[in-house]
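Now for chain A:
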Amino acid sequence: MTTERLLLELKAVSKSFGQTEVLQRIDLAVRDGEFITILGPSGSGKTTILRMIGGFESPSSGEILLDGADISALPINKRPFNTVFQDYALFPHMTVAANVGYGLKVRGVKNAEIETRVGEALQLVALRDFAGRFPAQLSGGQRQRVALARAIICRPRLILLDEPLAALDVELRRQMQSFLKDIQREIKTTFLFVTHDQEEAIAMADRICVMNSGHIQQLGSAHEVYYRPASEFVARFFGDNNLVEGRLGPSSGDRRRIETPLGALVCAIDGQPHLAAAPEGAAAYAVFRPEALSLASTGSSEENRAHGLVTGLHFAGAHTLTSIRAGGHEPVNLRLRLPSKVEGVALRAGEAADLYWRPSECRLVLK
Partner candidate 1 sequence: MSAVLRQSGAWPARIAVFAYPLAFILFPLAAFLAYSFFWTEHGTMSYALTLGNYQRFFTDPVFLPVLWQTCVLCFEVAILTILAGYPVAYFLAGLKGRKRYVLLMLMLVPLLMSYVIKIYAIRSILGGNGVLNRTLIWLGVIDDPLTFFVFNLNAVLLTLTVLLIPFAVLPIFLSLERIPRNLIDASADLGASAAQTFLRVILPLSLPGVVTALTFVFVLAIGDFLTPQMVGGQSGFTFGRIIYSQFGTAFNWPFGAALSVILAIMVIGAIAIGTVFGRDRSAGR
Partner candidate 2 sequence: MFGKWVKRGLPVMASVCVLMSMAAGADAKELRVLAWQGYADDDWVKEFEAKTGADVSVVFIGTDDEIWAKIKGSEGKDFDLFAVNTAQLQRYIDAGLTTPIDVEKVPNQKTQLPIFNDLAKVKGVMRDGKVHAIPFCFDSIGLIYDTNKVKTPPTSMDVLWDPQYKGKVLAYDNGEHNFSFTALTLGIQDPFNLTPEQMDAIKKKLVDLKGNVLSFYSTADEALQIYQSNDVALIWANYGQQQVKAMKDAGAPIAYVNPKEGALAWLDTWALTSGVEDKELAEEWINFLLQKQIGEQLSQRTGFGNTVAPSANAAPDDKLIYLEAVEDPTKRADLWNEIKAAQ
């Protein structure tokens, strides 16, 4: 359903509040029909992007293009976008039905049609029986769905979601994540979803735009961002990645060596030509995920390996995180994620361990 057609483009958009520059020359293209997530820690500028697209803020410089036409000067109510606000922003004095029908009402749609479409929208979010309630009579998740119904009823080109799940508890969050994803598939509308939660971004997005300090760090599919980080920030932002510092060695095809305190490691660089082009001896990190490490060799001679001592075991339910001090006189702490077993994992603290991981699961980021 995602096409390569561009719906919205941000071109060299900057935004300053007084002396503070919160966005610096952002370029971002949103494809028609995709679920794109803007992910970043608080203060990274992600909400500002959303507010500028919605029209609540105007860019200090740069252009915002919709179907190729600049909409920077278009007022909020003229933009074919609708927003789901962080705290839902439901009108407290209106019923659920009136809230949902609001966008049609102000456009002068006939009452009969409003009624039908409100019914459909509420059907979609499974709140048909709640039409006569007031927002204060609903639970958080229900309010969330009303806000969504209210946003989709006007059939916008783009729905902006500003950390809409932040106020919900974990279980409800999971449900709402898949619910939102399902709705998005059903109505085939472009969603731009802002969050600070990596797991949420990965679970939902077609593409993730990782932001930090007013810059886009990486834009790509969840898989790409997860397994092929473009920068140290992205590598560290997703979970418990192992980062081992070293100096770049020679490259051969899709592989490049890096000299580290663990010895020479072989890393995959496919799809990252800038890594192939980087000079030898440049400072870089070898990046590999804790779940990529295993205790047994698969026999491949290319496999990276390390030897160390188990310093700690942290039982975390489905898996157990193990800390290992590896390397010689310049020890490196590595994290290994093992599936938990009822009798415990095969390692004990203080034991020696041999670790193996495939070059395809080892990536590079420049320092």
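A word on the picks: all candidates are chains of the complex that A comes from, given by their letters.
Criterion: contacts are C-beta pairs under 8 Å (C-beta built on N, C-alpha and C of every residue); 3 or more make two chains touch, one makes a residue touch a chain; residues count from 1.
From a predicted model like this one, the values you see are computed outputs, not experimental measurements.
Chemist: In this complex, work out which of 1 or 2 touches chain A.
Modeler: 1
Chemist: Okay, in this complex, where on chain A does candidate 1 touch?
Modeler: The contact residues of chain A facing candidate 1 are 54-56, 75-78, 81-83, 85, 87, 89-93, 102-103, 105-107, 134-137, 150, 154.
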